[in-house]
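Every protein chain but one is kept in place in this view of the complex.
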Amino acid sequence: MVEIVRADDNPACLHFCVTARPNSVSGHSGWLIAMAILIPSCTIAGIIFFTIGAWPVSLFMGLPIVGLSAAFYSVERHAGDFERITLDGDRLILDRHTLGWDQHLEFNSYWVQVALHPTAVGGGNMLALVSHGKEVAFGQLMSDEERETLGRELKRWLAKTRH
Amino acid sequence: MESTMTAVHHEEHPSGLARWLTTTNHKDIGTLYLWFSFAMFLFAGSLAMLIRAELFQPGLQLLSPAVFNQLTALHGLIMIFGAIMPAFVGFANWQVPLMIGAPDMAFPRLNNWSFWLLPAAATLLIASFFAPGGAMAAGWTMYPPLFIQGGISYDMTILAIHILGLSSIMGAINIVTTILNLRAPGMKLMMMPLFVWTWLITAYLLVAVMPVLASVITMLLTDRHFGTHFFSAAGGGDPVMFQHIFWFFGHPEVYIMILPAFGIISTIIPTFARKKLFGYTSMVYAVASIALLSFIVWAHHMFTTGMPVAGQLFFMYSTMLIAIPTGVKVFNWVATLWRGSISFETPMLFALAVVCLFTIGGFSGLVLALVPVDIQLQDTYYVVAHFHYVLFSGAAMSIMGGVYYWLPKWTGHMYDETLGKWHFWLTAVAFNVTFFPMHFLGLAGMPRRIPDYALQFADFNRIASVGAFVLGLAQLLFLYVVVKCIRGGFAAGERPWDGADTLEWTLTSPPPYHSFTTPPNLSK
Partner (left out) sequence: MRPPSLRILLASLVVGIASPMAWAEYALNLPAPATDIARRIYDLHTLILWICGGIFLVVFIPMFYALWRHRKSVGHEAHRFHEHTLLEWAWTVVPFFILIGMAVPTTAVVISMKDTSAPDMTIKVTGRQWKWEYEYLGADLKFISNLATPQEQLEQQAPKGEHYLLEVDRPLVIPTGKKIRFVITAEDVIHSWWVPAFGVKQDAVPGFVRDAWVKVDQPGTYRGQCAELCGVRHGYMPIVVEAMPPDKYAEWMAAQKTLVAAAQAGAQREYPLPELIAMGERVYMTNCVACHQANGAGIPGAFPALNGSKLVNGPPAGHLDRVFHGKPGTAMQAFGGQLSDMDIAAVVSFERNSWGNKMGDGVQPRDVAALRRTEK
């Protein structure tokens, strides 16, 4: 999910500001449905196999429950993550919030380069900011098309600031 | 500006294996899955060619019986776990995020690991041919006590299946989480494309039954080396218990390999009939009921083990019930075609062939569901014919159709339509020449998994072998068409198929949330 705030919408951002957040469809109900199907079926199968003497099956039946719970838990914890790129005059600011880890990077918009690489084999892409010999990838929460468009827009805008 | 972009692109594109190994992009991983599965398809297919060459005429010509058994076992294992399943996971990786408007899979790094486990497992399986005593030769079903007798390659097989199972579970958890949590806001479950629905249900089946497979092969391992006697009658164990556990995994596994195929067919047919899928809601319920039923039919693989009458009747009735939701699907496809505006591009030809041939496989399944008839046909070539009609003309031909359907999207180029049609007709005709006669062989009494046969079976075996060679060679044409399409061709545009209506054809994620199709006005 990508939100755009343009200068005219929000006076706090001088030029424009793009925020990407993970899609998050009401985690709780999805989790409940998933578990409501999985736990009873795994438990019943586990008990039946235990009674016929195949107790290892019962142990293994715990795996899917643990695995899927961990997956849903992790997605829910990451629901508040975001990635924000702000263009503010001669500053390009990259803010990143990933569960208990914040990153705030400022670049001089005159020097920073935007790199858009195609990925290895599949026709996807990756987006990075390059400055002072360092490359910072961003756009993990965006789709390939969104990254591509954002990259193109950023390049166009940065080219403008240099004039 | 455009020229500088290209320059940047060339300078900063670190190529090589490292990029492949570390990529977390769903399209990259989807592509890797598809290529891996195609390589395994050709490898396991060449094992099948050797089998058919040996069976071309009675007598032992090329292979020893020991090697023959290794080939049948590994052909099955690799086709199922190395070709069909990874191919569908490849489709899921490519299409699910695009179809539900998610930026990527829920766990991109987990996705990378799930893929890279596969080549490791495949290497183990292929290497086991060179182990002392040769590869595993107890059939893909690995029934003990025969399996317990084997050598080191049997342990390699167990390890390989563990790795494959782990990969499948991780992939399935990723897909379930992606579909349930990462849909674009506003996309309700009953709005998801049917392909996504089939994969949601398939992923559930995977999560539920792969641990069962893992546990049963672990029990084989401990029986072999750690003194347990789960399955050895001499130690107080029960060889038939293995079959119960194995098929409790095995039957849902069959649907794991066919439900995503239903999803692909339900995507292709409306496109080329230029008409909305008929009975979307009933399709979803049909898929869900097939999945539920798959948990209570497993013992129909075991009618000859000597079950009590009540057991035989229960599993016969539950198996027959599966015909109802499966029938609903076929009827809905036919109703989708009815009064459409139908055209016959390669993907559509494959889809139509799947509908017809899968139905034949469904009918032979119904025949096999009936206990008395199954007693005659169990472990004969009739069963071989049946599951190839379901798995080749059901699953594999859907995969081929799906590849032709989405190739323009994936590569940006149109494939060669003439060669695609050649590939289709060669595959469809050769498939039937190969497998239809096997129904007769099975009825006449030829057991499966035998390297040599009585003279009365010679003619149909020869016909089947000729068909198999053509079928095998035709897949090289498929490889050529795909490579040719990747390397160039007419530009495909955003929507090469005028009837396609799922999200991925409109480049955008769901329209209201997509921010960049009309670039924001940046000048103040």
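The letters A and B name the chains in turn, as written, and every chain counts its residues from 1.
To be clear about the criterion, a contact is a pair of C-beta atoms (placed from the backbone, for glycine too) under 8 Å apart; a residue touches a chain by one contact, two chains touch by 3 or more.
Because the structure is predicted, anything quoted here is derived from the model rather than measured.
The chain not displayed here makes contact, within the full complex, with B. Remark: the omitted chain is touched by one listed residue; of B:113, B:143 or B:490 this is B:143.
Contact with the omitted chain, checked across B:81, B:107 or B:280, is made by B:280. Touch with the chain that is not drawn comes from one residue among B:378, B:398, B:411 or B:475, which is B:378.
Across B:22, B:123 or B:305, the single residue that touches the chain missing here is B:305. Listed here are the subunit B residues that touch the chain not shown: 56-61, 64-66, 69, 131-134, 137-139, 143-146, 148-149, 151, 233-234, 237-240, 273-282, 304-306, 308-309, 312-313, 316-317, 320-321, 323-324, 327-328, 330-332, 334-344, 352, 355-356, 359-360, 363, 366-367, 370-373, 375-376, 378-380, 437, 440, 443-445, 447, 449-457, 459-460, 462-463, 465-466.
Please note the rule applied: only the chains that are shown with their structure count from here on.
Between subunit A and subunit B, the centres computed from C-alpha atoms are 30 Å apart.
Taken together, the subunit B residues at the contact with subunit A in this complex read 1, 5, 8-9, 12-13, 15, 19-20, 23, 25-32, 35, 94, 97-98, 101-104, 106-108, 169-170, 173-174, 176-177, 180-185, 187, 204, 207-208, 210-212, 214-216, 218-219, 222, 230, 238, 241, 244-245, 248, 295, 410-412, 507-509, 513-517, 519-524. Touching subunit B in their complex are the following residues of subunit A: 1-4, 6-7, 15-16, 18, 20, 22-25, 27, 30-31, 33-34, 37-38, 41-42, 45, 49, 52-54, 56-57, 59-61, 63-64, 67-68, 71-72, 74-75, 113, 115-126, 130, 135, 140-146, 149-150, 153, 155-157, 159-160.
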